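First up is the structure itself, then whatever we jot down about it.
Entry: subunit A
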Amino acid sequence: MTLLNVERLSIGYPRRVIASDISLDVAAGQAIAILGPNGSGKTTLFRTVLGLLAPRAGRVLLDGKSITTLSAPEIARQIAYVPQNSAGLFNFSVLEVVEMARAPHLSWFSQPGAVDRAIAAVSLSQVGMGEFIDREFSELSGGERQLVMIARALASQAKYLLLDEPTASLDFGNRLLVLETLIKLKQRGMAVVFTTHDPDHARRVCSESRDQTLTISRAGQVSIGPTADALQSKALAALYGIDQSVFSAQR
Partner candidate 1 sequence: MANPACCQNSATPFPWCKTRSPTHSVSTSTSIPAITNTGTARVAAIHTLAIAMAVGMVLVALSVGRFPISIGELFSLLGAKLYGGTTNAPENADLVLFSIRGPRIVAAFAVGAALAAAGAAYQNLFRNPLVSPDILGVSSGAALGAVLGIMMALPIVAIQGLAFIGGLAAVAAIYLIGNSLVSKHGGHDPVLTLVLAGVVIGSLLGSGIALTKYLADPYNQLPAITYWLLGSFASITKSDLAVALPIIIIATVPLAALRWRINLLALPDDEARALGQDTSRLRLTVIIAATLMTAASVAICGIVGWVGLVVPHAVRLLVGAEFSRLLPLAMLIGGTFMLLVDTVGRSIAQIEVPPGVLTAALGAPVFIWLMAATFRRAR
Partner candidate 2 sequence: MIFGKSRRQRRRFTVVSLVMALCWSAAGSAVSAQTFIDDAGRRVELPRKIERVYAAGPPASVLVMAIAPEKLIGWTRAMRPDEAPFLPPQLVKLPELGRLTGRGNTANVEVVLKAKPDIIIDIGSVNANFASLADRVTQETKIPYVLLDGRLDTLPLQIEKIARILGEGTRARPLLDYVNATFADLKTRIATIPIEQRPEAYYARGNNGLTTGLPGSINVEMLEFLGAKNVAGVGTGGVGIANLAQVGFEQVVLWNPNFIVTNDPAFYREVWTRAEWQTIRAVRNKRVFLSPNLPFGWFDYPPGANRLIGLKWLANLLYPETFKFDLAKEIENVYRLLYQQKPTREQIGKILGEPGVLPK
């Protein structure tokens, strides 16, 4: 059952289409990596799928319904977003940050209750951050923040998880922790879609046959297929516009 369908989608802004003809089906328990050079529209694709940006053409279907017909909370209950580098400007506690994910489940004037708090706490322990519950978010390390942000996505009880460069600017150990977490989430039946600049990260998370890798070139050319095919050195060289020999030497 594929319940999040991206159909011939064009993404971009009123005067500038960034990429077009993107088609993608996302199912539970599936991981999809998105690769592409900087500026190729990976974040724009996420914003469009989340309904934050209107599609230039095509559509995004959630449970068969176009997301343009759904309300923002309806989308947020299904699709969770983990942004790149969430900066902690104010001194919110970790629990308070995760509790914010309960917003689409609550009416405008209500506060999160005991159940919401429990969901937030469970989500934190699922990513191994249970002990950080009372810490100040802004005092955490980059890796810890990223895990808290993933916990926040879990606390929204969404089926689809969109992560924008979840491993960017993390140290080696933290990168592994985040990738491990993504694999665990996939195994627990969530759909995990993430962007990355590292083909190895795509290979590592999207290792099963039903997992896929989507590439967007700077020119807006989109291709999707099994990870192993998409990440052949020839394809990568073409995607990033570098000579294949350089690429081989690197490997």
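These made the cut because all candidates are chains of the complex that A comes from, given by their letters.
Methods note: contacts are C-beta pairs under 8 Å (C-beta built on N, C-alpha and C of every residue); 3 or more make two chains touch, one makes a residue touch a chain; residues count from 1.
Bear in mind the structure is a predicted one, so any value in this text is a computation, not a measurement.
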Touching chain, any copy counted, for subunit A within the complex - options 1 or 2: 1
Complex interface listing, subunit A residues touching candidate 1: 13-14, 47, 50, 52-53, 71-77, 79-81, 83, 86, 89-93, 95-96, 100-101, 103-104, 106, 108-112, 117-118, 121-122, 124-131, 133-134, 136, 139, 143, 147, 156, 172-173, 175-177, 179-181, 184, 198, 200-201, 204
